[in-house]
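First the structure, which I've put down as structure tokens, then a few questions once you've had a look.
For this depiction, one protein chain was excluded, whereas all remaining protein chains were kept in their positions.
Should a chain be cited, it is by its letter among A and B, assigned in written order, with residues numbered from 1 in that chain.
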Amino acid sequence: MQALLVVAVAPLLVGLMRQIRARLEGRAGAGVAQPWRDLRKLLRKERIAPRGTSEVFRAAPLVLVATTLVVAVVAPFVTTASAIDPVADLFAVVALLALGTVALALAGLDTGTAFGGMGASREMTIIALVEPTMLVAIVALSVRAGSTNLATIVSSTLHDPARLVSPASLLAAAALVVVIVAETGRLPVDNPSTHLELSMVHEAMVLEYAGPDLALIELASAMRLTVFLGLLANLFLPWGIATTATPLALLLGVLALLVKIALLGAVLAAGEVFLAKLRLFRVPELLAGSFVLALLAVAASFFLA
Amino acid sequence: MNLAATGLVVAAALGGLSAVVALVVPTRPRPVLVGLGTAASGAAAVTAGVAATGGQSFAVSLPELLPLFGVSLELDALGGLFVAVTGGVAVVAGIFGMSYSRHGIGGRSVQSVFPLFVVVMLLVPVAASVGTFLVCWELMALTSLLLVAAEHRQRPEVASAVRWYAVMTHLGLVSVLFGLLVFAARAGGDSFDALRRADLSPGVAGVVFVLTLLGFASKAGILPLHAWLPRAHPEAPSHVSALMSAAMVNLGVYGIARVGGDLLGGGPAWWWLLVLGLGAVSAVYGILQAAMSADLKRLLGYSTTENMGLVLVGLGAAGLFASSGQRVLAGLALAAALLHVINHASFKSLLFLAAGSVLHGTGTRDLDALGGLRRGMPVTTAAFGVGALAASALPPGTAFVSEWLLLQALVHGVAVPGLATAIVMPVAVAVVALTAGLAVATFVKAFGVGFLAKPRSAGAQQATESPATMLVGMAFAGAACVVLALEPAMVLPALARVGGVVFGSLESAVGGEVTLRLEGVAGVLSPLLLALALLAAVVVTVAAVRAPGVRAARREARLWDCGGGPMSARMEYTATSFAEPLQRVFDDVVQPELDVDVDHHEESAYLVRAVEYRRRVADRVERRLYEPVLAVAWRWGEAGRGLANGSVHRYLGYGFYTLCGLLIVLVVLR
Partner (left out) sequence: MTDTGYVQALYLACGVLLLTAVVILWRRELAVIIRVFALQGAALAALAAITAAHQGSAELWAVAAGIAALRAGVLPWLLRRALVESGQAARETQPLVNVAASLLAAAALTMLAYAVSQPLVALAPSPATQAVPVGVAVVLIGLFVLVTRRRALSQLVGFLLMDNGITTVAFLTTEGVGLIVEVGVWLDVLLVVLVLQILTTRMRAAFGGTDLDDLRGLRDT
């Protein structure tokens, strides 16, 4: 059920963010539901197999969607009771999302075009640097919960909200925001709306996709964004999440989640208006900075605990 | 005789028999017989090892077999684990070698040394006295040296690799030798039992530990003594590479665990901090060099350094926890390290065999010249894909499970009071995470550039699939990878017993059958459920896409080529260009040597005829550390040349003078 919610909401979130950007830039915008309309249209188009590509190319969109779907099922978005608790580990979730990225990078390489290789190479560089920050930030979060299980972290924060304003959790939040921006390919790390070869990362890998395959990829990247924002929201602002399985609590959980994700998305979109894309070789600096923040978060959880 | 004893004896006998058979049978059936014999010997060893980790033990002493100290063997749980791993690798390498060795290495000497190498590797973890251990250790070095040299006629680089390996492995031996001799002298006996009972002063124990650590670390390819590994492993025949990289390096870890944990009984925290530090540096440096490498087998060799580094991080953390009394965490970290040894053996043998198959099919192992192999070699491509997934620590792969355990141990170690753990654990987590990230990039490069896309050379274009026995060897290794990835709980009880040998009475750290449940600290993970959930999600997605209204047939279309006509393979990204951004990021660490030559037309300096770009990522540690040493040795040799002028009388004279001199010294001193 949670997964259905994520699938339904994800394109709307992207639409909302585009709309906010458009309004801030003085354009009318295409409306919040436009991504859904795009998806519907793409799904009806013919399936294309670019010459010389293999099963890897065809399977990548499926793997990408599947990994995100699994995360959407297991992570505590609406309720702290996970559907498959033994998978709801933060490390596992991060690794699953990385698996989706890897599938896409392999597909980019599989096309044998210069663009595909370029996108894959850049994406892999970024992910290699994102991973340490992500995991160290997780350590900072899990030190006091005593577990890396997502549900445990969220419910322990619910019981003791005071620790949210501690330096450790603020630093960890700042670090996670940076890596989430990098991982979901938003400005200033990657520009989701560019097709200029100098600046493409994600778009370069998916250049050869068309029709239903492209629809899957678009849907998956929207879902990844939603999942990441949902995780961020519930790790640092867990209020409203359902702790019991009563319909009322679940409804409240859904509403709270929607509001939180929409707010975070709006902030992100508004922020993007004022940012330019970083040069690719400045990105490591940004990620090193976020890594230091994460490490300081762990350090702070000792001496400022 | 119990199962452990029978298995071990059968394994040794079969190995010896294969060696003899190789000497007497004619060339044609030789590789098949040797391969079968080695595989059978390996299978017997697996049985013995599994029985030993299950609680059986076996001890035998043959005082007359060797002069001076005799031979004494003892198989316990710790040794059993390594016997089982070595045996497993021997099975797949033996099967693979049946047809792989037909080409150029079917000779009598190489074929008879191969099973011997397996047998001595099986005996190292069984040795129960200093003398036996050292003899087996040296025999292992010698036999592997002969195997590395197998192809020296075909390729001139082999000779240099052999020289490096010979010198480094013997320096390592000398270090271990000194360490163990000091230990045995203090203990007043050379059997391991006597060593266990010995009461050493902290200073002597520290010296013994550091000396043996140096030797064992060099065998495991740990920095800064790794220089031989990326040379020797690629130059050996591929099934030998698999044996060396998946089985022999493990014995370095075995040595550290046996001497540091079992014989010296733990020891102070700084020992294990040293182990952890060496491991962390090796892990990052190894994977960074692997990410830069464009030679498939060299890449795998460096990845071995990385994985052994991760194992040492686990082992060091376990020792650290044990020395501060955290038995639960020590058990967890040790289980992670040992599980990673097993996982690494399974995926690294698979990867090396697949690389051997590529070499067999295309004649090259240069990633920049490969590509498009999935058409000619679908099984090899699939095998490498499985291995790459396992090696890059992504679910549902094998290394993911062991790295998850390792991270859990480190994360929970953060909460342990104490300055050292408070600082070391977060840094170690960061190191493991960086390694994991770079490993993903490395294996995406190896698989994506090497096997997908378009062929980059004629050899890759005409690649054909390897013979059936090679594929069967890879299939066995692949099956091991898959089983370990989905059901790691299978081997965990055995690991707990092994942990008890190393650090004495550890609690079982991980329980559960389908789900891994950490005991004593919070943490659950179910690799099987994870894989099933992933599968279910794929099925759901496929069903959704195939819904009515969506056309099923695919139309073939041209790639987007910017309107410039079909793209040639020269326009593809190569392994070198793939690694370029990473190389830039880590510029200060790897310090590549770049060389760009621009050739202009005579008519005008603005018209470029050709651009030549050369990049070499030299091993920086090697340049900084080894070259000065080599330079000193070289100068020493130059100085020594004055003494050697070719006169035999003079050389005999040196011996005579030295003898007289020594006698005079003796007389004066008495």
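Annotations
The definition used in the following text is that a residue touches a chain if its C-beta (ideal position, glycine included) is under 8 Å from a C-beta of that chain, and two chains touch if they have at least 3 such contacts.
Quick caveat, the model's predicted, so the values are computed rather than measured.
For the chain left out of this panel, the touching residue among A:Ala30, A:Leu170, A:Leu237 or A:Leu250 is A:Leu170.
Which of B:Ala422, B:Val444, B:Val501 or B:Met567 touches the hidden chain is settled by the complete complex: it is B:Ala422. Chain A residues in contact with the hidden partner, per the touch definition given at the top, are 162, 165-168, 170-171, 174, 284-285, 288-289, 291-293, 295-296, 299-300, 302-305.
In the full complex, chain B touches the omitted chain through residues 419, 422-423, 427, 585, 588.
Keep this in mind: only the chains that are shown with their structure count from here on.
Of all the residues in chain B, the ones that touch chain A in their complex are 291, 371-372, 374, 392-395, 400, 404, 407-408, 410-412, 414-415, 422, 426-427, 429-430, 432-434, 436-438, 440-441, 444-445, 447-449, 452-454, 515-516, 521-526, 529-530, 533-534, 537-538, 540-542, 545, 549-561, 567, 569, 571-573, 577-582, 584-585. Residues of chain A touching chain B in their complex: 43-44, 46-52, 54, 56, 62-63, 65-67, 69-70, 73-74, 84-87, 89, 91-92, 95-96, 98-99, 102, 105-106, 108-118, 120-122, 124-125, 127-132, 134-136, 138-139, 142-143, 146-149, 152, 207-208, 210, 212, 216, 280-281, 284, 291, 295, 298-299, 302.
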